[in-house]
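A single protein chain has been omitted; all remaining protein chains appear in their positions.
Now for chain A:
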Amino acid sequence: MKHLLSTADLSKDDALLLLDTSAQMAATQSREIKKLPTLRGRTVVNLFYEDSTRTRISFETAAKRLSADVINFSAKGSSVSKGESLKDTALTLHAMGADAVVVRHWASGAPAQLAHAGWLDAAVLNAGDGTHMHPTQALLDAFTIRRHLVGLRGGGADRDGVGSDLAGLKVAIVGDVLHSRVARANVRLLHTLGAQVTLVSPPTLLPVGVEAWPCRTSYDLDATLADWQPDAVMMLRVQRERMSGGSGAFFPSPLEYTRYFGLDGRRLALLPEHAIVLHPGPMNRGLEISAEAADSDRAVIVEQVANGVAVRMAALYLLLAHTEAAHTEGTSL
């Protein structure tokens, strides 16, 4: 692995290595001294063309916990607002000696372009591109699901479910699939890890070509929860900022959306006893998720944020700890 661009490129072994490494990273985060010297002297650039609070802070925390230097570069108030192209920005970062670039971009495919165009030789981590992919979010979702439904529920000595995949688990992903890179990233990763996925969404918010994805689809949330009995429900944010013409363009009214696709206390009661509720954040309380559901003890939404740091530490460690030359040199200790 040189870059982390898409969950579709991850083999099952890669994905499990990332999740298992995340478990070890998570273990270090409960210590008094959380900082590790592992990436000392490395520079990680957070290149954010789109507003983001939690992903940027999560990556920044992860890099700092591994002792890397972090440079934050947001498009607002930078040379980008003066019209600099992605290429010129990349060349600048290369000249500054960045070892890794964490990129969030409004255009799908921008991280892949950055990784393969030869502008810079740093490792590229996709922190969300357009409506394409958000691999670290999917990894932290899978990590959280594995921890709760394989590790804790298995009752074994290993609370994180290290080494296990998600075979046999059922995950419902509910809401605005059309605009959601989180849904796309999760469908691929959960499929690779052996889980079954059902997308639940109004017809207008399912993308064209969804039949080709490795998952089922449904327009009926109540039926899916009651009949399919998912082990985990992932609520997606209704992305009003991506809906030109306001929310009315995709569904008649926010209230109707809530009635049909919002998770509330009644729908929560339809789920099996062990089922958990995930949300990638930020939540629209009262729209896709009610306060009752968001604050219930089934919701693992806050834990997802903590796991996000561990997953991003694992990704940075696996991409950055070695240099490319190491694969050929091979020194012994």
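Just so it is clear, contacts are C-beta pairs under 8 Å (C-beta built on N, C-alpha and C of every residue); 3 or more make two chains touch, one makes a residue touch a chain; residues count from 1.
Everything that follows uses one rule, which is that contacts and distances are computed from a predicted model.
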{"item": "Chain not present in the shown complex, as UniProt names it (candidates \"Bifunctional protein PyrR\", \"Cytochrome c oxidase subunit 4B\", \"Carbohydrate ABC transporter membrane protein 1 (CUT1 family)\" or \"Imidazole glycerol phosphate synthase subunit HisF\")", "value": "\"Bifunctional protein PyrR\""}
{"item": "Of A:I71, A:L91, A:L270 or A:L318, the residue in touch with the unshown chain", "value": "A:L318"}
{"item": "Contacting the left-out chain in the complete assembly, out of A:S6, A:T21, A:Q239 or A:N284", "value": "A:T21"}
{"item": "Footprint left on chain A by the chain that the document does not show", "value": "17, 20-21, 24-25, 27-28, 31, 33, 35-38, 66, 317-318, 321-323, 325-327, 329-331, 333"}
